[in-house]
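Below: one structure in structure tokens.
A single protein chain has been omitted; all remaining protein chains appear in their positions.
Right after this comes chain A.
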């Protein structure tokens, strides 16, 4: 095993193996289906906006984070950055890039499409490009992403996105009315 400073969450370099990436790679292969599921889920969450408001977004945070973390950790090896861009990056989580690149592959990608830092890991961004080609909104990968806000780490991206779209909806309503 090559020596490396990069430590994926809760894994020791000794136990890491190619098999570890198989679910993540499955998700990329099924990016189109996952995109559809995510859209549905986002719709449901938005419909539940009055409920979240009633409970309080802050109070809902803890149980939602628990579910979100479990699901996304299993499917994408999610790192809970709190500002999910999976639907813009071909369902390949960019926070798994050892350089946390959020805007495309670095120049160090190996000729076999593996990572420069982790020689046995397929490059997150080579996968992202593949996944995005199967998605309806795949060209979102061409948008420049803002820097990560590290103070959002560990919070629910789902609730944040819901609150945001609810706000936008309200704004549209007031504009129309």
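Note that in this section contacts are C-beta pairs under 8 Å (C-beta built on N, C-alpha and C of every residue); 3 or more make two chains touch, one makes a residue touch a chain; residues count from 1.
What we mean here is this: contacts and distances are computed from a predicted model.
*Asks:* I notice the complex is incomplete. Of the names "Methylenetetrahydrofolate reductase", "2-oxoacid ferredoxin oxidoreductase", "Branched-chain amino acid transport system permease protein" or "Iron ABC transporter", which is the UniProt protein name for the chain that's not shown?
*Replies:* "Methylenetetrahydrofolate reductase"
*Asks:* Which one touches the absent chain: A:49, A:69, A:99 or A:160?
*Replies:* Reading the full complex, the residue touching the unseen chain is A:99.
*Asks:* In the complete assembly, which of A:43, A:63 or A:146 touches the absent chain?
*Replies:* Of the listed residues, the one touching the omitted chain is A:146.
*Asks:* Out of A:43, A:63 or A:108, which residue would touch the omitted chain in the full complex?
*Replies:* In the full complex, the listed residue that touches the missing chain is A:108.
*Asks:* Just checking the interface: what residues of chain A touch the absent partner chain?
*Replies:* Listed in rising order, the touching residues are 2-6, 98-111, 113, 116-117, 123, 125-126, 129-130, 142, 144-148, 150.
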